[in-house]
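Take this structure, written in structure tokens, and hold onto it; I'll ask about it next.
Note that one protein chain is taken out, while the other chains of the complex remain in position.
Think of it as A, B and C in the order they're written, each chain with its own count starting at 1.
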Amino acid sequence: MEKILSQEKLREWVDALDDCEVYAPAFADSVWNFARVKAGADIDLSHTNTIGSVKEFAFPQREVFFCFEKKDGVPVLTPTLPDPKPTVVFGVRPCDGRGMPRNDTVFNKEFEDPYYWARRNKLTLVGLACNQPHSPNCFCQSVGGSPHAEEGLDILMTDLGDRFHVKGVTAKGVEAMERGRDAFDAVSDADQAEVEKVHATSRSHSQRPLGNLDAIAEAIRESFDSPLWADMAQHCIGCGICTFLCPTCHCFDINDEVINPTTGEGERVRTWDNCQFPDFTMHTSGHNPRGDLGSRLRQRVSHKFLYFVENHKTQQCTGCGRCITECPVGIDIIAVLERVGQS
Amino acid sequence: MSNPSKTTEVQTFEPRIVAFLCKWCSSAGSDLAGVSRIQYSANATPITIPCSGSVSPMYILSAFNKGADGVLISGCHPGDCHYMEGNYLARRKLYLVKELLQFIGLESERFRMSWVSAAEGVKFAEVVDEFVEDLRVLGPQNRLKAER
Amino acid sequence: MPAPDDWTPRSDAYFASPLAQGTPGKQCGLAATGDYQPSLRSPWLAAAATVDVKKVARELAKDDGVVFSEDYVYMCSDPGQTAVIDAIKDNDLNGMVISCCSPTLHEKTFRDASELGDLNAFQCEIANIREQCAWVHSDMEVATEKALKITRASVRRVQHNQALEPIGVPVTRRALVVGGGIAGIQAALDMTDAGLDVILVEKQATIGGNMLKLSETFPTLDCSQCILSPKMVSVSKNAKITLMTESEVESISGFVGNFKVKIKKKAEFVDPELCKLCDDCTPVCPVAVPNEYDVGLTNRRAIYIPFAQAIPASFTLDEEACLGLDPVVCGKCEEVCDVGAIDYDKKPTVTEEEVGAIIVATGFDLYGMEHMGEFGGGRYPDVLDGLQFERLCSASGATEGHIMRPSDHKVPKEIVFIQCSGSRDPENHCAYCSKICCMYTAKHATLYKHHVPDGQAYIFYIDIRSGGKGYEEFVQRSMENDGVIYLRGRVSRVYEKDGKLKVMGVDTLAGRNVEIDADMVVLAQAMEPSKGTAEIAKILKIGRDKDGFLAEAHPKLKPVESVTAGIYLAGAAQGPKDIPETVSQAGAAASKVIALLSKDQLAHSPTVAKVRDPYCTGCEMCVDACPYDAIALVDGKASVNEILCEGCGSCVGVCVRAAIDVKNVTQLQIHEMISAIMA
Partner (left out) sequence: MVNVEEIRGYAAGLLEKGEVKSVLGFRRGSASAFAEPCTLIEASDAASLVWDPTCLNNLALYLVKDRKQQAVSKTPDTRPVGIVAKGCDSRAIGVLLQENYFKREDVVVIGVSCEGTGVVDPRKLSAKLKGRTASRVTFDGADGINVSVYGDGTETVIPAREVLADRCLECRAATPTLNDVVFGETVEARGYNEPFHAAKEAEKVSEDERWANWEHHFDRCLRCFACRAVCPMCYCPECVVDSTTFVVTLGTSAEEKANRIRWCERSANTSESAVYHLTRAIHLAGRCIDCGECERVCPVNIPLRLLNTKLEKEAFEMFEYQAGHDIEQASLLSSFRDEDPNSFIR
């Protein structure tokens, strides 16, 4: 289903989704990030890309698995599966959209993660094509994506200035459009031509190239013991920015948070974890197989461009560029791949 | 929630206070209150520590995190520290903690410090009672309490 | 959903869950009941609250790690302690909490019992549910709830207590006595009798203190100097006593058994070894200043001997009064001294002495006359304080024992004594009773009548407090034999009129105003701690009470101990007292020191700081914060001298890395206690 939606009617459509929780990018605290939209009038799709990725809607920072307590000395567990309202997220950039199927694969590989899917199944992603790159660090096209890629999105919107071209990609997307059908107009030939032109222009913007991804995978495999990693990670501070902001990083930690030590009452909680943290691979013995920053950088890059490819036949990077832009010390995954490729 | 029920809630609200008392002065002062049979609110549960100077800011944050409505730290009067200087160190450190808590908007009445000597059983009881009264007005502490 | 049988809360490998953690083994919470049960044993208890200890014991029995929990009446009694010992043995306990009274009362009792049950003393903790709970809360339900929290917190603490052994500390078998009055003299002599070496430090030029100034002593009226001088001579002749006059304690470091004391001695311008007491120097001295020994009733020179029998027997030079420290200005005494005992170039010296124990006997001063404006204190020369009157009566005084008015040297025929001058007046003066004034005023009046048989003595009093052997009889004698008129009431004002002192008072028994034209008025001034008591207390780190007297560790059970181990109190520095009481206390303090220093080693508390090496970065914050200089960097890491450490935890409070803990009060334990309270 393809429709035209005028800028003014956007709010009508959003208001029609009143049985859903609607999120859209908002510029607050000097950053764009997803925020709850209370009314259609609040929506603003002039954003670049959000600082946090859309993954947190299915894989939140904190997920309670179950509660536990002791009753008469016997441990009792109470499961706590999330039951969210249907959620529609607007303004998802295609790179983030492409991240979601990769996360879906992970959480559905050997074990269907009920917590992830309880949220994921309620999620409708409304994408917005990028008419131009937001930063010099956008490289979606270098990893097989495009500024108007539909993969992972339920709807793709394209900004045509005074109006949007809206395409229902999945049944879920079409259903969401149906809900606000009065707001939409039919697509004219001129509209169609303009969309194609905008898309073509967006593709034509130069992005930093990565070269042959197979060759990169091979180069990574061969450089496992290379001193290059330590050199490239020389200024890494070991924070979690690159992975926490990444639309496809999905590592987690599980802890028991005890509320009442006397009654043994508490919760088992999943939180984000991060391969860049020193304790990520720390063994009880004190041995750490990835004890230095170089090996951790290698892990992050290898996971995205080698191991994930081996397991899932695709890169685990969608070229959003967040890890480059937000790195406090300028570690640049493209430059890293270039150097590995050259070695 | 309707207003009347809220009022009832305020009236029945019993603040929970963690009171860190130095062993030599304030804990002894509270003992004197006991020996003198001075009656005061039971809302403050004491933890006796060697000296107010041994209080780590973590104790205070942790107590609030675990749901304390108020935290009291009580030590020897300046010049009277059994360990000579511990209370001076405490005063500087806890001044900063207090300022920080106020800065982030925790109600300023929730963190209190007092000097209570071993001879001041009456004062100890007053300090606790006043604290409890002030906290009753404020109601439960939800700002730093773990939302679990 | 049912939990699997072997389920325990999982956690990150490095964060053991509090449920899963805890010392393996068993803990015990013993809840003891005492006389705070709902019995109405004492009149307080009807109003006071109570804790349902049975419930506390019952609830605790359910808690994780608690294997034995029981309540018992009089846990501290012999059968109670036997029950404790049996409980430890029967249940193979590795930790124990006794919920009872304040640990200051029975911590030692139960720790001793623990040892008898083969449980390390430091694995026994006291939860105070009496002074801090049962006695101060009236609602049983609320108090019981709080008692539960207190006890639970202690249980969680004891689960992490380490077994500790006291640290043996070698002892310096020497003692320091600060103050050379009768208290200091007595304590010093008693200690040398037991073979201890003693350093006696006195601020003044001679020992003897205030007692030296007294004429006769009540109730026997024996001559004060006659009984004191022999003791002073014993001090000077005693090889085991190092006497340091005109000296003051400057600083102290160390701890019980091992103090290091810096003593500053004023410049010794007159060499006592050389001085022959020829008294050639005083006639040439051009300076006259009030004589302290005569309480300002006479003058002395800048070079002087306090009095003929001074110990040490030597002239001394008053640095402040002397002109001659600059020889260009004066230098007369040096010229006339044949033996060359005088040297203006002498400098003050500071010596460091090592001692094992200290007795503080810094005595009293009289409350200043300048405060007594309404009685003409400090304004009229014939209004005297008690000590000045003593000097008038004394054969060694300026008047050679003749009572005469300082103003015109006439014998006073009407004399008024005002008791409680500056005492028992919390609004304006001292709140406390100075205790000895009733007696010495009776003595003064008696002595007056002995000197001036035709004179009339009046005493204004509030109460007569004559508790003491032979005291009441003495007061009665003064009334009956010496015709002293006791007027019960206060004096409102004393003023001078026509060469007389008009005393405006009230006789509350007769219910009338009294007006006396007196020739002399003597104020029984309150005793206050001697000047410098605050400083010495600060230097020695011992507490003072609200009136400024040195504070004893316990008003009843530790009356001669200060709050700091190894420092003892004697005499009026601790509170107003008369000579026999002072001497008794001095003897008691001396015997405490003798007992303390009779051991080869002292046991130092093992609850000291311990550095967690891997966490320490050597930033030295703890080093700066430690009041005992107990921490130093060794190989870039903090290292604790356990003997110096007092376990105050100042280091813990400043260490941002949590790299230091006080044993058995660790941050983990405090965290657990907070958790238990907030649960």
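Quick notes on this structure:
The criterion applied here is as follows: a contact is a pair of C-beta atoms (placed from the backbone, for glycine too) under 8 Å apart; a residue touches a chain by one contact, two chains touch by 3 or more.
The model shown is predicted, which means the values in this text are computed figures rather than measured ones.
Across the entire complex, contacts from the unshown chain go to A, B, C.
Only one residue from B:S30, B:S54 or B:S114 touches the chain missing from this view: B:S114. Not every partner is drawn; the one left out touches subunit A at residues 27, 29-33, 46-48, 51-52, 61-62, 132-137, 234-235, 237-241, 244-245, 253, 255, 257, 269, 271-272, 274, 277-280, 282, 284-286, 324-330, 332, 334-335.
Residues 57-58, 61-62, 65, 78, 85, 88-89, 91-93, 95-108, 112-115, 127, 130, 143-147 are the ones on subunit B that touch the missing chain. For subunit C, the residues in touch with the chain missing from this view are 13-16, 20-21, 23, 160, 614-615, 617-625, 633, 636, 653-654, 656-658, 667-668, 671.
Simple rule for what comes next: only the chains that are shown with their structure count from here on.
The geometric centre of subunit B is 30 Å away from that of subunit C, both derived from CA atoms. Inter-chain spacing, taken between the CA centroids of subunit A and subunit B, is 46 Å. Chain geometry summary: the mean Cα position of subunit A and that of subunit C are 72 Å apart. Annotation for subunit C: residues 675 touch two or more other chains. Interface residues of subunit A, counted against subunit C in their complex, comprise 66, 68, 70, 74-79, 253-256, 258, 260-264, 266, 268, 279, 282, 284. Subunit B meets subunit C in the complex at residues 16, 18, 24, 27-28, 30-35, 37-42, 45-51, 53-56, 58-59, 62-63, 66-68, 79-80, 82-86, 89-90, 93, 118-119, 125. Those residues of subunit C that touch subunit A in the complex are listed here as 1-3, 7-15, 17-19, 63-64, 152, 156, 672, 675-676, 679.
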